[in-house]
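Shown here: the complex without one of its protein chains, the others still in place.
Note that the chains take the letters A and B in the order they are written out, and that residue 1 is the start of every chain.
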């Protein structure tokens, strides 16, 4: 019994030691890697003839797979355009929210186009290019009794889901509003339908899609609190691809690419109540 | 709610995609199991030798794969090791490798256990007719060990097949990953589609794993009957 424990302990120490070594080696090798051996530089991508893009496969209408097995969505259209402008083939690598950063850092992909919200913490580990979309908190309420200003919420019940940006914003910035908190999206929408509160706050893009299927409600307040931005992300230090992507987004903005992208991918989900300018950035 | 959820399975190419996903899952599991079992038997034999250094190294290998969760192993081999060694393998190959190494580790323990539970007299009887060490293992010990260990091996195989559901972590398009794509793509149109998709995935896993479990149970029962009958 004692012997077994000892062997296990030694094994564990061995594992930790080897992982530490690997990580330590990793740090030194990546810091020494100059731009010349960056496998995701524009030059390398062109030479390879393929750009590898991390995308979501299960987040309509941004990155998903339609019934014919084809990848579609707002992010996917952008990915196809980027590959076309680089004149290379496109390879999708499906990721989930938790491994977007790792996919970049381990050189599995060149760029992430997966509804990646810019945050200060993420800026420390990846480089974000210019934003191609914005989201903020919105407030949905019944059409016959709409809430259009924050003042209307004072002393009333507002429905939110725990852990969302909306909950965070109202808790810290709008202390006069009483919050009714739920654990899931399904619960919060049921609560609204049962008139447990006068309105419901969540990410505006999510609300637009919901209102489309529940036409007796309206997103009375479309933007409240600070905007959050969605950007392409590249590996930290990949200046080459970062600069190229920034120029590309600027160019696409001029060509109204994102308006078209919005109209083809997002509009069918959001309905007519939403304007492209609620989601995409000013196109100068 | 005019649409019945089951229709989600028959929209477009959904069903074909799910079945292809299952095929991917099955291929990875099958190749990994075959490679893993072969390596595992060899390592298991080596672990019965009396060389302390060899035994220690193999023990560390076993404990590593036993202590570290499969999720972490997949992550390590897909995201971390390539960074260090600059060795890039596609997700399916990483998955096959990790599962094969895992099977080999578990199998080495099963084989070792079975080999040492073959009675010592069997070994001596083999030696007494002049068998060398290789012949002793080849004709006497391993065939008996395999018979003893078969139920445990089959259980290992069912565990491996179940664990393939982690493959989506390393961007492998397995049946669970594709299932999720279809669920999310149809959430608005078929709110109950999720039950049908996961129901089908459940059925597919069940169809592969249940016969194996049943076989393992039957072998075990037969073995006990034989042991008691003697």
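Assume a residue touches a chain if its C-beta (ideal position, glycine included) is under 8 Å from a C-beta of that chain, and two chains touch if they have at least 3 such contacts.
As a convention for this text, contacts and distances are computed from a predicted model.
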**Request:** Pick from "Amino acid ABC transporter ATP-binding protein", "Methylmalonyl-CoA mutase", "Spore germination protein KB" or "Xanthine dehydrogenase family protein subunit M" the UniProt protein name of the chain that isn't shown here.
**Result:** "Amino acid ABC transporter ATP-binding protein"
**Where the missing chain makes contact, among the chains that are shown** = B
**Request:** Write down which of B:23, B:139 or B:206 is the residue touching the left-out chain.
**Result:** B:139
**Residue touching the undisplayed chain, where the options are B:16, B:125 or B:192** = B:125
**Request:** Using the touch definition up top, pick the residue from B:84, B:147, B:163 or B:213 that touches the left-out chain.
**Result:** B:147
**Item:** Contacts of subunit B with the absent chain, listed as residue ranges
**Value:** 119, 121-122, 124-133, 135, 139-140, 143-144, 147, 226, 229-230
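Operating definition for what follows: only the chains that are shown with their structure count from here on.
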**Prompt:** Could you state the distance in Å from the CA-based centre of subunit A to that of subunit B?
**Reply:** 35
**Message:** Considering only the defined contacts, which subunit B positions touch subunit A in the complex?
**Reply:** 11-14, 16-17, 59-60, 63-64, 67-68, 75-76, 78-84, 88, 168-169, 171, 173, 177-178, 180-188
**Fill in**
In the complex, the residues of subunit A that touch subunit B are 7-8, 10-12, 14-15, 19, 22-23, 25-26, 29-30, 57-60, 64-69, 93-96, 99, 102-103, 105-108, 209, 213
